[in-house]
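Every protein chain except one is present and positioned as in the full complex.
Labels A, B and C are assigned to the chains in the order they are written; within every chain, residues are numbered from 1.
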Amino acid sequence: MTDSAVQTDDDLRSLRRDLHRHPEPAWCEFYTTARLIEELRTRPIDELHYGREIHAADQRLNVPDESTRTKWLNRAREAGANGTILDEISESFTGAVAVVDRGPGPTIALRVDIDALPILEADDAGHVPVDEGFRSENEGYMHACGHDAHATIGLGVLDQILDSDFSGTFKIIFQPSEEQISGAKPMAESGIIDDVDHLLALHIGLDHPSGQVVAGIDDFLAVTQFRVDFSGESAHAGARPESGANAVQAMAAAVQNLYGIPRHSAGETRVNAGHVGGGTADNIVPEHAFIKGEVRGETTELMSYMWDHAQRILDSAAEMHDCTADIQMLGEAPSAESDQQLVDIVGDVARQTAGVDDVLERDSLGGSEDATFLMQHVQNQGGLATYVGVGTDHPGGHHTPTFDVDERDIGIAVDVLSAAIGEIAAADPV
Amino acid sequence: MTDSAVQTDDDLRSLRRDLHRHPEPAWCEFYTTARLIEELRTRPIDELHYGREIHAADQRLNVPDESTRTKWLNRAREAGANGTILDEISESFTGAVAVVDRGPGPTIALRVDIDALPILEADDAGHVPVDEGFRSENEGYMHACGHDAHATIGLGVLDQILDSDFSGTFKIIFQPSEEQISGAKPMAESGIIDDVDHLLALHIGLDHPSGQVVAGIDDFLAVTQFRVDFSGESAHAGARPESGANAVQAMAAAVQNLYGIPRHSAGETRVNAGHVGGGTADNIVPEHAFIKGEVRGETTELMSYMWDHAQRILDSAAEMHDCTADIQMLGEAPSAESDQQLVDIVGDVARQTAGVDDVLERDSLGGSEDATFLMQHVQNQGGLATYVGVGTDHPGGHHTPTFDVDERDIGIAVDVLSAAIGEIAAADPV
Amino acid sequence: MTDSAVQTDDDLRSLRRDLHRHPEPAWCEFYTTARLIEELRTRPIDELHYGREIHAADQRLNVPDESTRTKWLNRAREAGANGTILDEISESFTGAVAVVDRGPGPTIALRVDIDALPILEADDAGHVPVDEGFRSENEGYMHACGHDAHATIGLGVLDQILDSDFSGTFKIIFQPSEEQISGAKPMAESGIIDDVDHLLALHIGLDHPSGQVVAGIDDFLAVTQFRVDFSGESAHAGARPESGANAVQAMAAAVQNLYGIPRHSAGETRVNAGHVGGGTADNIVPEHAFIKGEVRGETTELMSYMWDHAQRILDSAAEMHDCTADIQMLGEAPSAESDQQLVDIVGDVARQTAGVDDVLERDSLGGSEDATFLMQHVQNQGGLATYVGVGTDHPGGHHTPTFDVDERDIGIAVDVLSAAIGEIAAADPV
Partner (left out) sequence: MTDSAVQTDDDLRSLRRDLHRHPEPAWCEFYTTARLIEELRTRPIDELHYGREIHAADQRLNVPDESTRTKWLNRAREAGANGTILDEISESFTGAVAVVDRGPGPTIALRVDIDALPILEADDAGHVPVDEGFRSENEGYMHACGHDAHATIGLGVLDQILDSDFSGTFKIIFQPSEEQISGAKPMAESGIIDDVDHLLALHIGLDHPSGQVVAGIDDFLAVTQFRVDFSGESAHAGARPESGANAVQAMAAAVQNLYGIPRHSAGETRVNAGHVGGGTADNIVPEHAFIKGEVRGETTELMSYMWDHAQRILDSAAEMHDCTADIQMLGEAPSAESDQQLVDIVGDVARQTAGVDDVLERDSLGGSEDATFLMQHVQNQGGLATYVGVGTDHPGGHHTPTFDVDERDIGIAVDVLSAAIGEIAAADPV
């Protein structure tokens, strides 16, 4: 196992660095998708799916407008992406699914996410992508959460499965728009995981050092992200204040009261009005204001409790100031838990993997992740799921300009996951 | 004219002091009404109206509940009021109207108000009612706005008219519930002033010294007084905060936003949440809260602008916190202006009246008064109205425990008003 | 053991019913204290402490004013309380401590609380105190939380200890003002438990049925109860709104923002503005407003976090509207945990006690209790503490008009606690 890992490392490193140079935001992973599809086409896989067929189109949220898509399609084209593929996915049907069918046995899926963040990457010596020449070429965007490594690990696991005596069906799922928690739901609803018996998802880093593996991550906060636009009437603030309907007053009333949603005795809840704005000039009664925010809960029910209250508050704050509120859900994810049977298998395998020197059975995420939609979908139809953490020494925190991964941990992740998939197929614990 | 004034002074003083000893709040003027009716019955008047016939019953606001009425009826009975009259007015149909019909000529009405205030009267030497033994016997209530003098002046004017060669019809209107601005509207709507060509109303004091008369007071702020009750759900604040619907949060959101109703370029507006409360205990999510408040405007339109906004804010503040809002209008009054023709006559007469050494043509009230309903009613049907101010040196301000009137000014008011009514009848300026 | 319990039952029942007839609110337990002291004086105890010596006077919060104290002292006197004792405790130095010194061994204390609640007791047939003639004689006040039973149990345990071969020192602590969470701290700071090695506290009921015992109750929410008075300036809302400093606006701003104190990732927090009020009349800018409220936390640190934020918000809300805020802490209690060694002993003893058919090792309170001050004080000096729950079938919930205890459970509580104290003395687990 160590040998194969070492062997693939060069190709995988090269792929990871290419993806790192071309970070793309949620739903604009055009270069990334095209690159991965071209990689997949060189492998002896049985099925390749992408474009509309892997998404329930009406479940997609927060898809960018055409001018944004065009900008990123052009960048992808200029970076050398396959034009035919780009045309096929141009309406933000990004991501891909590959299937390996190896005779009798369960269907096991691995989900990896592929999108990047609107963060300006560090440009200082000492930051490895600078030192070794693979810093982001899309200025202002960055793989600051390791999804470049995730996509690479996905391909590495596929290769290991192809090389192994695995029996059963394996699906590798490259998911877009995790950062805006809106990519998993349309994939879950598209039917492509309806036959999956076991699902694994993974995250690298998360403050776990290189050599540490977490067999089952839990405590995902269920989340809904939203945007509300308040519309009123503008007026000259000196000459005709009474003619206005002040959208900023509506927004302020909403903010004051959103944070006052009662705490819940059943567990943790959260609310945040993270980005707000309104109005245009000192002397004009503001006609428009907005809030981009989120609510979370320790369980999906707690999140729904918050979301119900939040919507009522937003609507009544608008009404209070004779405005209207247009509320859009930008993204959402339920809570989820990792199943013990898979946690046990992953833990056992990890303990036997070279390079792993510490295995935690469980740990908390304390944040949100939309892999939970896929986990829940599989669990709801009687399957099992786990979310695996693979440690890496990352110099900066996630979502900061100096984030980076130790590329040696890509190999460890590939080894742990491919071995675990083999063991799961053999045991089929459902 | 001087003689008659002097002559009536003793009786009038005695009546005024009796009323002062028995102050009664709005809609509970039982003793006062019975006493006035008994006085009227000793005069050669042509008609006497009281009880239901002088009120449009469905226009009465803020009428106290039965237990409050019973308490005041009992006090009136104990103070020696006529029991038969009390029975006739026991459902708060207080006030009275007397008519003198003296041949051809216009119908002229004088409106005086009769209610007192929930204020504890001063009990110190130097306060004339203490020194001369006519301090309030209804502890906690007080004629702190001079309505005892107003009622007395009304009877004095009636006497002068009866003694004079007045030709026309004269109506004296004793109106209840001015302090809660809810007594004039049901009288105006009852039909009893439908035939009135000229209406005079009066106020004593208002920071005008003895010897000063204002021929026409203007700039009444239109007003609506309201009470809103917010109802939610109680819950244990430690164990089940999420089960509550917090009426105090609704009330606080309402207060914050009521004061933020936009200013109006067409003139002055006001808003006040003057008395609020809610909840029962530190550790219980409040199930109930209330606001007693008011909105005002320089014109009736401006007041309506405020009232429309206020109602919307109260409803949406309730909804915001999953509560309901029960809004009651407690009282209201429009704005009004004094007609120049009557102002001219009153001014001319006043300048010739003994004891008057300064006549102002116009002054501002800067507050509210529901005589405006009667004025507006008369004006709307083509009649004229004026609101007359008669100065008096009052030691304490209106609505304070040391308020008092100089009783000599009662005679001056009688003289000015009865002479003005005679002149109006002679000139009939409509 | 069963014999003695049966034997004491009649006396204890009689005492409990006497206390039930005379419920007294926090810091006004004059009758209760006098009655208990007279009971204690009939026992062969070694020390009796009461009055100033058992309280750190400067640590007392929320002590009622003299007129309230006088009212309750008079009631106690009329109910036949010992006048000399009343004089000694008349400044609300209620409660008592008795000490039994029985040779070598640890010092073990039992704390029981003695105050009642401002709740009107049910007056319907079927409510045992009605049927059997011991309903509250202090109308509007009620032992609705079982402290009458607690005090009785305390005396019962003392009797058992006196009758037993207990070796060591036993202290029974009758604590006032638990309902206002302000009685424990001044006792803890007075020195009277400085020598205590083991502390037990108890509560009856708490939704545990008769026959069930909880060996160690945990998860007390730390709490601070407060009152804030906002003072501004009154003004006529129509004539001079600008002259006011609106205390109701300050209060509303405070309420809106108190509920918005950020949630905390370390655990549960709470905030409540449970009782608010302000202003006097529709048309007066309010000069005064108040909030009675509380903050809580799963730990003392979390409560402090809330309290720090709350105080800053109250001060700045006042300043925002040119008012001042006078903040008083009304009561407080830290969080606490029961020590395993004592939990084990209580559990073992309970399982062997007649009438006990179910023993829970641990349960959560989910509320607040100021016994935690005493527990923490003992634990801080190296001692151990546990908070024991003794079930009883109570028809109405705690703090409701139909609450009552099954008196047979008083005997069970006496047996469990006295046996546990014996075992603790024998084992001395520190």
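The rule is simple: contacts are C-beta pairs under 8 Å (C-beta built on N, C-alpha and C of every residue); 3 or more make two chains touch, one makes a residue touch a chain.
In this text, all values refer to a predicted model and were calculated from it rather than measured experimentally.
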For the chain left off this view, which of C:160, C:249, C:299 or C:353 is in contact with it? C:249
Sort through B:260, B:355, B:395 or B:429 and give me the one touching the missing partner chain. B:260
Just checking the interface: what residues of subunit A touch the absent partner chain? 221, 223, 225, 236-239, 241, 246, 248-249, 251-253, 255-256, 259, 270, 272-286, 289, 292-294, 296, 330, 366-368
When the complex is taken as a whole, what residues of subunit C touch the one chain not shown? 239-242, 244, 246, 249, 253, 256-257, 260, 262-266, 285, 305, 309, 312-313, 315-317, 319-322
State which residues belonging to subunit B touch the missing partner chain. 256-257, 259-260, 262-263, 265, 268-271, 366
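As a convention for this text, only the chains that are shown with their structure count from here on.
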Same-site or different-site touching of subunit A by its copy subunit B, using the half cut: same
Which chain has its Cα centroid closest to the overall Cα centroid? C
Label of the chain whose CA centroid is most distant from the centroid of subunit B: A
Which whole number of Å gives the spacing of the CA centres of subunit A and subunit C? 51
State, to the nearest whole Å, the distance from the C-alpha centre of subunit A to the C-alpha centre of subunit B. 69
For subunit A, residues contacting two or more additional chains: 256-257, 260, 262-263, 265
